Every structure is written in structure tokens, then in C-alpha cells.
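Quick one: the structure is below, questions incoming.
Just one protein chain is left out here, and the rest sit where they should.
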Amino acid sequence: MERRSPAFTIFIHACALLLAAIILAPIAWLFIMSISPAADLAAKPLRWWPQAADFSRYQTLLSTAENSAGAAFTSSLRNSLEIAGMATLAALALAIPAGWAVSRTPAIGWSLSMVIATYMLPPVALAVPLYMGLSHLGLLNNVFGLALVYLTILAPFTTWLMKSGFDSIPREIEAAAMIDGAGLFQTLRIITLPLAAPVMATAALFAVLLAWDEFFYALLFTSDQRAKTLTVAIADLAGGRVSDYGLIATAGVLAALPPVLIGLVMQRALISGLTSGGVKG
Amino acid sequence: MSSTWMTTRAWLLMLPLLVVMVAVIGWPLVDTVGLSFTDAKLVGTGGSYVGFDNYTNMLSSSNFSRTLVTTTLFAVVSVAAEMVIGVLAALLLNQQFHGRAILRALMILPWALPTVVNATLWRLIYNPEYGALNAALTQLNLIDAYRSWLGEPATALTALIVADCWKNFPLVALIALAALQAVPRDITAASLVDGAGPFNRFRFVILPYLAGPLMVALVLRTIEAFKVFDIIWVMTRGGPANSTRTLSILVYQEAFSFQRAGSGASLALIVTLLVTVLAVAYAALVRKTAGSAA
Partner (left out) sequence: MLRTITKTLVGAVFAGGLLVPHAFAETTLNALFMAQAAYSEADVRAMTDAFTKANPDVKVNLEFVPYEGLHDKTVLAQGSGGGYDVVLFDVIWPAEYATNKVLVDVSSKITDDMKKGVLPGAWTTVQYDGKYYGMPWILDTKYLFYNKDILEKAGIKTPPKTWEELGAQAKIIQDKGLLKTPIAWSWSQAEAAICDYTTLVSAYGGDFLKDGKPDFQNGGGLSALKYMVDSYKSGLTNPNSKEFLEEDVRKVFENGDAAFALNWTYMYNMANDPKDSKVAGKVGVVPAPGVTGISEVSAVNGSMGLGVTAVSKHPDEAWKYIEYMTSQATQNQYAKLSLPIWASSYDDPTVTKGQEELIAAAKLGLAAMYPRPTTPKYQELSTALQQAIQESLLGQSSPEDALKTAAQNSGL
């Protein structure tokens, strides 16, 4: 470790405190708003800390009484889970064979580059035909339709991660198994996939986060509780007739909870996933 | 096993992915190209061929040029700020201090927050009557009257950029931090012996290690910033007086609010072309930096 002057040490700690404050303040405020009485949030000067914590809004939003505002919110929560889950599973199902193929046969790598290049396309460039196509298939306002569209956002990313994962597994291991008489799929199942399990987990988490975050397609392609996702539900809540800012904040906390927990628990995996791509370019 | 069989097998394994991508992205893209030469409405008839009219009308409209400027401004400023703040945060996190592990863990929070939640949160913070920003600045005596952050063209775009930057700089910081930790200790030590100042040390010793990963982050973030829709839709919907209207919002308006699918398609393709040019230019730059850093 480098020797440091005391002044420098103090400077570093001050900067660290500042950074922590910048990161935490908005998030903390979101949570405080969710438990503050409505009157506190409209007070001037603003009351920064509620006299009595009020968790009733969580109850309101998570209630499942039929035809209530809570039912609308929980159904969007369920839709988001379903769509993210389906799209992620499907993305992995496509990414594992494709990622392995590109990793072992670099000659076809250009096709993956083409797939990844679709990331550049702004969703607005595809929205009109997609809208018409889904409409034709009866998949508008349908969780399967939205999951299918999300699949094309997730798959390039997961394939790329899987490919980097397979790259780090030596071919020799596979070759040895094959010499022992194992077929290709047997080799993959017994040798390669277990070794790639951590990468698969990382890819799945990324996929879930991406799907959870999506807004534009969900805004266009869903119209009610049958398929509306959480992001659209929150935008509707924030734009509609809610005089209580705390309720909007509560919806925000609930929507942020799953990805934030995933982020905190799996941060090491996520960062390595991000940087492995980053470093290799 | 012959190499032809290997290649055929690889293509077979690749096939499902390619089929899905062509069906859900390739075909709509081709269809958008077709639409862009018609006056089709969103609902109803297919419309008739109008040649390049949509393109010439769009490119010559003042809406387009103004929106292009707004979008570029948003993309350039927010990405630049994210890069600078991100690298500074990474340099800080690369130092030894108490609570470093916790702080590094916290960095993931803004990034994990869904974009729409982030936008909603900042809209509440910027609320002109009851928002936390006005309250905090007034109580600290930094401003004497509440202000309309999202209602003034002078501050609306900046306010959006701050919100976007807050969510995205931690990602840059984490990527840069990982790269920093790959810098061999003896190299920094050697430069200390050579008497290099802190700035020169960063510029000539550390930056080359960061360049590659940062370029990738830069490319991804720029493309995303150029396509920006969600945060603006939730926070301002393009107002006040269209001062925060970006290209994606303009396409939405044209194709979905006004239901002019044809002219919306032409605008969407112009945006696609711009992003592609940007990405290709960047890719060339990445290859160059990667070459010089190696």
C-alpha cells in the first residue's frame, strides 16, 4: 500500500461520504416518501422524516380484493414476473446452443455480431410493423406476445455472455469426453453445461433485469390487466389521479425491490459479467 | 469429424436464435422500410406509394432539426458526465478507506433501479410545489424561492440529464474499477519513482488500461442515450415548449398519436441510420484504442 499523508486520507474519506450520500439520498427519499403521511409530503417547509411511519400504502397496493386498485397493481406485478421469466428461459434456450456454436466454431462468429448489432436499432423503428404483426397473430395485450418481443432484446445479450463463458472452458475437456465415447449432447450435458453454470446464472439475471426494466414495447403492446407490466402501471399511476405522492413512491419501492435485491446479492457475478464483456470488447 | 460438418452443426445450433431474430426484428425492419415510402395510417388501409416524400418532408421540417439537436445535446452531455463522474468514482473506490466494500456494493443500487421508477422518483424530487429539491435548496439558503425545474426550458433538459446520469454513472464506475484493479502494482510504483505527478500518472500509466473497457461503455451508453424514450416520457413528455423532445418521442408522436405510420417509419429509419453511423464510427475508434493499448 502506498504511504499517504493524513490530509489525503481525510480527503478520501470525505469524498467517499459524498459519493455515498449522492447514491443513497434519492433512494432513501423514495422509501421515506412511501411511509410518510400525505400531509407531511405536502408540508412547507417539507418534513423530512415522518412523525409516525405509515405502511398502509403497501397494504393498499398489495391487496388482491377484486376490482380494486391493489388488484390492478398486483396483476401488473404478476405479468412482469411471468413475462420476464418466460423471456429469460427462452433466451437461455436460444443462447446456450448458439453461444456454444460460436465459441467452438469461430467461423460463424459474424452471425452473432449481426445479432448483437440489432441492439443499435431504436425500438421505434420496429414498433409499427411489430404492432401490426402482433395484432395479426392476436398477440397484442398478451403476455406471450410481449415475452416474444422481449426475447429479441435478451437473446443477443445472453448469447454473447454464454459465448464468453464457453470460451473459458477448454475444448480439450470436451474432446476427452468424446474420446471416451460420449456423444456431443451427452458431453455438453455432463461436462460443459455444469462448468458453464455460473455464466448461465449471470446471463439469466441480466436477462431478468433487462426484461423487468422494459417500458416502450409494454406501453404500446399492452392495454389492460391481462398483460400490462409493472413499468407501465407505475407510469400510469404517476400520470393519473393520485393526490398522494406516497402511493407513487410505494409502487416505485415495490417495483425496485426485486432488481435491487438481485443486484445486491449477485453483485460480484453481475460485475464480472459486465466487465468480462467490457475488457474483451 | 470434418470441418464442414462442424460448421453445419454450428449453423444448426445457431438456427433457432437466427430464426427468432429474423422473424421479430428482421422482418419488421424490412416492413418499416416499405412503410416509409407510403402514406399509410396506423389503423386501416395500407396507404399508397409516395416515394421519398416522407423523408424529404421530415428532413426539411424544423421539428426534426430541433429534435436532433436536443437529442444530441442530451446524449453528449449525459454520457460525458457519466464517464467523468464514473471514472472519478472508480479512482476513489480503488483507494483504501473504511467502508469501501459497502460503498462498492451500494453502487449497484441506482443501476438496478428500473428506469421508469428512477424517472418517477426524480419527477417527485423536482416537483415545483412540494418537491424535495426545492425544499432542500431553500432550507440550505441556496435559493430563495421555489423553482419550476421541469417547467423551464433552461433547466428541464439539465434536470433530465442529472436524473439519467445518477442512474448510469455507477455502471461506468464499476466497469472502470474492474479495469483499474487489473493495473499491475509495480507499474504505478515505478511511475512514482520516476517522479510522475498524479495527473501524468493517470494520463500515461492508468488511462491506457481503462481505455478499452471505457470505450465499450461509451459506445453502449451513447447508443442508449440517442434512443432515449422512457425517462423523458415519464418526466416531461417532451415539454416545456418541446425543449426536451427527443427523436424517439417525435417518432412516437408521428406514428402513434397522429397515426401517420408511413411518415413515422421514415423518421424512425433516419434515427436508425444516425445511430448506425455513430456506432460504426465508435467501433473503428474502439479497434484503434484496443490496438494502441495492447
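We call the chains A and B, going by the order they appear; numbering starts again at 1 in every chain.
The rule we apply is simple: a contact is a pair of C-beta atoms (placed from the backbone, for glycine too) under 8 Å apart; a residue touches a chain by one contact, two chains touch by 3 or more.
Remember, it's a predicted structure, so these values are computed and weren't measured experimentally.
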Displayed chains contacted by the hidden chain, counting the whole assembly: A, B
Candidates B:11, B:97 or B:130 - the one touching the absent chain: B:130
From A:26, A:97, A:122 or A:246, residue that would touch the chain that is not displayed: A:97
Selected residue (touches chain absent from view) among A:42, A:62 or A:191: A:42
Absent-chain interface as seen on chain A, which is shown: 38, 42, 67-69, 72, 86, 89-90, 93, 96-97, 131-132, 134-135, 137-144, 148, 189, 220, 223-226, 228, 236, 239-243
Chain B, residues in touch with the chain not shown (by the definition above): 16, 41-44, 128-130, 145-146, 148, 150-153, 237-242, 253, 256-259
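Everything that follows uses one rule, which is that only the chains that are shown with their structure count from here on.
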CA centroid of chain A to CA centroid of chain B, Å: 16
Chain A-facing residues of chain B, complex: 6-7, 9-14, 16-18, 20-21, 24-25, 27-29, 31-32, 35, 42, 89, 92, 95-100, 103, 105-117, 120-125, 127, 130, 132, 135, 138-139, 166, 170-171, 174-175, 178-179, 182, 192, 212-213, 215-217, 223, 226-227, 229-230, 233-234, 247-248, 251-252, 255-256, 261, 264-265, 268-269, 271-272, 275-276, 279, 286, 290
Chain B-touching residues of chain A, taken from the complex the two chains share: 1-2, 9, 12-13, 15-16, 19-20, 22-24, 26-27, 29-30, 33, 41-42, 44-46, 48, 93-95, 97-98, 100-102, 104-105, 107-108, 111-112, 115, 117-133, 148-149, 151-152, 155-156, 159, 184, 209, 212-213, 215-216, 219-220, 230-231, 234-235, 238-239, 245, 248-249, 252, 255-256, 259-260, 262-264, 267, 270-272, 274-275, 277-279, 281
